[in-house]
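Here it is: the structure, laid out below.
Left out: one protein chain. Kept in place: all the others.
Take a look at chain A:
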């Protein structure tokens, strides 16, 4: 069973695309894309267990720290760069977004939406930093150093003059309910953005 954000991405990726998956984990997405859509490419990962799992699956995986950038990938080296649930753990998410859209014309990014109503309730009513399925860590040991909201990311894209091709939200393992389509910033637990470079 694939995570909701991965399922949605799977639907968006065109046949035969060259894909770079940043923080590819155990290679689930790339393996499924290779099998179903003839996709080729690489996953970048730093977690040893994830790397071993990728190797066992036959997914090309490069041990590489995303905070060191993507300098080893040429401009337009790929058709699509994917980054699921890693943006919030980067030192400079904005610079990574630039890098992703240098390496490919389009990218897909998913991240936990900090403005999800449960997170708001946790902080607003209980007065604690939210801990949830999408944000499972305590404040002191979380790798998520740049939490943001659905709206924040949209603003960043607008500031950078990027095109938002598509967006969606997920809740748990499912695609969002109708409420989350109307009010994604409030009812979406996972934000999913498909962003493209402005032509020219």
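The rule is simple: a residue touches a chain if its C-beta (ideal position, glycine included) is under 8 Å from a C-beta of that chain, and two chains touch if they have at least 3 such contacts; residues count from 1.
Everything below uses one rule, namely that contacts and distances are computed from a predicted model.
Not shown: a single chain whose UniProt protein name, out of "ABC transporter permease", "Homoserine O-succinyltransferase", "Xanthine dehydrogenase family protein subunit M" or "Predicted membrane protein", is "Homoserine O-succinyltransferase".
Of the options A:62, A:89 or A:163, the residue whose C-beta touches the omitted chain is A:62. For the options A:29, A:54 or A:135, the residue in contact with the chain missing from this view is A:54. Residue positions on chain A in contact with the hidden chain: 18, 40, 42, 48, 51-64, 72-74, 77, in rising order.
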